[in-house]
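Removed: one protein chain of the complex. Kept in place: all other protein chains.
Our next item is chain A:
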Amino acid sequence: MKLYCLSGHPTLPCNVLKFKSTTIMLDCGLDMTSTLNFLPLPLVQSPRLSNLPGWSLKDGNAFLDKTELIDLSTVDVILISNYHCMMALPYITEHTGFTGTVYATEPTVQIGRLLMEELVNFIERVPKAQSASLWKNKDIQRLLPSPLKDAVEVSTWRRCYTMQEVNSALSKIQLVGYSQKIELFGAVQVTPLSSGYALGSSNWIIQSHYEKVSYVSGSSLLTTHPQPMDQASLKNSDVLVLTGLTQIPTANPDGMVGEFCSNLALTVRNGGNVLVPCYPSGVIYDLLECLYQYIDSAGLSNIPFYFISPVANSSLEFSQIFAEWLCHNKQTKVYLPEPPFPHAELIQTNKLRHYPSIHGDFSNDFRQPCVVFTGHPSLRFGDVVHFMELWGKSSLNTVIFTEPDFSYLEALAPYQPLAMKCIYCPIDTRLNFIQVSKLLKEVQPLHVVCPEQYTQPPPAQSHRMDLMIDCQPPAMSYRRAEVLALPFKRLFEKIEIMPELADSLVPMEIKPGISLATVSAVLHTKDNKHVLQPPPRPAPPTSGKKRKRASEDIPDCKVLKPLLSGSIPVEQFVQTLEKHGFSDVKVEDTAKGHIVLLQEAETLIQIEEDSTHIICDNDEMLRVRLRDLVLKFLQKF
């Protein structure tokens, strides 16, 4: 069993597991941090950005972080754990010769589609006049300013995919529900389990009859909107692959939400605007819910909240219809019936308004001071670029970063000097190290496999020994482009036995509680299932020619031969040979046993622990004689 690690980003994993003749890709996250090397794509031509000297316009903005470690066309299935971890899907399904199936839950697919749609929309609506790729040449790249000159494998950076590719990729997905068992070629069974992190987010169990691998990716034990995490089903795993822990282990989400609300209130009270760069789904639902409870107490009822995204409307509406994927509290609301999320009421009362972009209705309704939620969190494309340009000059305004995927200082770099206040409140509800250690104690896997980043404290806080995975035996770590042999051997395989064959068995008790029976059968293997079938009956003695022909078709199984056991004492065997008239017997010791040479008959008897060979030159009579002598020393069964 092997694990191929294709991504170096622990929260955007991409691993391939080879297990029992199946090749399973676990997630295909898209690491977009390299976009930070590019200038923002403004919706409105920005004189400041376009007048920057040199290296001004670059090409493509989305990048695939993959290597040629494995031929991706051999991947049989892709298991997706949540919508953030499927963003590279079009690159794999459309450009690698992939012919398999992708499995994901319905909310994952729908919201993943929204995220991809938004991304494509953001990139395509600001088409490039020119495109440069020569700089990717290593000789030129070396001359570029840092950090671009230090970027690794720029040649693998790709253009963003198109909507057509997205649709084609998504059409290859098969929808699954929690706890649904999916057979893969009869060899393994995969099952998604609720992971508590996002709508429809899953951990996966990959098991055969005797082995169980759990894949834990992006899980949360906090009470937010999704269904709680299913921990019990992870028990008794041989291997637990652990990825997608919180990116900000030192920040507690509750504290960050508090910080978010306080800063928002203070800015708005002083007449400033608040900009929240965010994804169109996920934490924003929880933020809106917190604000719903908070705005009245903070006297912010008259402040408009704007949510601007090409998919804003779909995102808000989708969240309300996936009731079965929500936590219990929200599910019960549906039966009242009430919308599970309170943002419905915010929209009804006109406190929250959503727009596909800053053009059109938004420009008519826009009123300041206000709070704007919009993408993209990298600040490199999307409507957020416009607001950064618009509000960056005033110290009354505040930008509050809630998504932990990008370094906020790097994201802000092209906008410097900046007068607006910047607050960093990363909200990451995924497991922290304390929760992981509790989880591992609870589910007790035999082996834990995780990215190497989790096995040591973060580089910036090397003394925080609490910020790493601590388990026994120590976790096996992997890094990008590594192939890991998973530490267990498959010892058993399940074989079914046909009822009529089972019926014919006569077990003998060889010691109390243990009975043995010999089985003679045909092993039939198809679709990774093994079945023992009764051997065909020997052909009746009075057989005509036709029948004989029919029996010839049957594989080699004539008469039932007894099983032999015991060992052959060489000295006695030699004496017996001599007694039966063989002279000039010579014995040679070998590594595995003995060779008895009958020089006169030019015959060789090779005696080993589990086999005996008689090699004689075309003398069947002699062979049978010798065989009978050998058999005298063995017990028949």
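The working rule: a contact is a pair of C-beta atoms (placed from the backbone, for glycine too) under 8 Å apart; a residue touches a chain by one contact, two chains touch by 3 or more; residues count from 1.
We adopt the following convention: contacts and distances are computed from a predicted model.
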{"item": "Per UniProt record, name of the chain withheld from view [\"BRCA1 associated ATM activator 1\", \"DNA damage-binding protein 1\", \"serine C-palmitoyltransferase\" or \"Mitochondrial import inner membrane translocase subunit\"]", "value": "\"BRCA1 associated ATM activator 1\""}
{"item": "Options A:D296, A:D503 or A:D527, residue touching the unrepresented chain", "value": "A:D296"}
{"item": "Of A:S168, A:N252, A:N528 or A:Q606, the residue in touch with the unshown chain", "value": "A:N252"}
{"item": "Absent-chain contact - pick from A:M465, A:V519 or A:L564", "value": "A:M465"}
{"item": "Chain not shown, touching residues in chain A", "value": "250-252, 255-259, 261-263, 265-266, 269-270, 290, 293-294, 296-299, 425, 434, 461, 463-466"}
